[in-house]
Every structure is written in structure tokens, then in C-alpha cells.
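Below is the structure I would like to discuss, written out as C-alpha cells.
Omission of a single protein chain aside, the complex is shown with its protein chains in their original locations.
The block that comes next holds chain A.
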Amino acid sequence: MKKEWFTISVYAENNVGLLNRISGIFLKRHINIESLNVSKSEIENVSKFTIVVNTTEDWTRKIVQQIEKQIEVIKAFHHDDDEIIYQESALFKVASDLLFDERQIQNIIKDSNSQIVTVARDFFVLAKTGRRHEIDEMHEALLPYGIMQFVRSGRIAVSKAEMPISKLLNNFYQD
């Protein structure tokens, strides 16, 4: 079976140690986590893990079953790239003099649709949100001029289809 990109969304109780438990499931199967993001979700006191893996659908399904089995996990889903809306963010720290000395820098800022977050005497910071390849393109464009620091976030995603967590939780309270 061929490897593909899958985004795993995990709705879970916000408990210490759960991240360790979830990452252990990947470790045990020697599957690399390509990106990981933990945040609050649309439901109060429920956390959302967004995990990106590059593996077969069969493995992804088995991993999702194992994740869901964990006591504090409410529900886990996996989606391919067509089934979700997803973004990543990146920050670029660049020397300030380039802004004035290299005209091309301003074009890069404009073409990439990035934002200037701050400008200081010695450096300025650009923020870019978008698909991985867009961030990579911007990185490539800036690279010849020198990037003082670069960082990119994990993927965040929402699914096109419903993820009915509230309903699941309501069922629990009604039973």
C-alpha cells in the first residue's frame, strides 16, 4: 500500500500525560510524526490534537483505533488532504537593512501575502500563513538574502465533514 499524507484529529480531555500516551502509539510502530499541534477545540475543556503523518491508510486507521482506545480520548478521526481545510504558519526574522538595501525583499513580502509583524532597528519579522509549499517558496525566495531565524508551526486543520463530538458527549450525559 502506498504512503500518503493523513491528518489525524484527536478530541481529548485536557490531561497531563496524554500527549506522552499518544506519541507513544507512534513510537511503538516506528512512525514519525511529521507535525503536531495541540490547542483548545470548539468545545469547552476539550483539547484538540492535530497530527500529520506520512504512512499508509491501513497504518493510519490502526493508529487512530489505538488512539481512540486511550481512556481520555473522546474521538479520533483521520482525513486525507482533500477532506480538510488546512494551514501552517511561519515566522521569518530578517536583518532590517535588507528592507532598505534590497528592493526585491519588498516584492517578496507583497507576492507572498505575508505580514510584517514587527520592525526593530536590527531586524524585522515576517509572518506567513498558508500551505506548506507556499511557506517553502517564501523561504526559498528569502534564503539568498539571509534569514536570521525561521520557524514553522504544525498543521492546523478543520474537516469539511462534521466531527460530531458534542453529540457524543451529550449521549454520555443522557445515558
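Following the convention adopted for this analysis, contacts are C-beta pairs under 8 Å (C-beta built on N, C-alpha and C of every residue); 3 or more make two chains touch, one makes a residue touch a chain; residues count from 1.
Here is the rule we go by: contacts and distances are computed from a predicted model.
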Per UniProt record, missing subunit out of "Anti-sigma factor", "Multiple sugar transport system permease protein", "Acetolactate synthase" or "Sulfurtransferase TusA family protein" is "Acetolactate synthase"
Where A:L36, A:V73, A:L126 or A:L142 are the choices, the one touching the absent chain is A:V73
Check the options A:V38, A:I147 or A:L169 and report the residue that touches the missing chain.
A:L169
Residues of chain A in contact with the chain that isn't shown?
12-13, 16-17, 20-21, 24, 28, 61-62, 65-66, 68-69, 71-74, 169, 172-173, 175
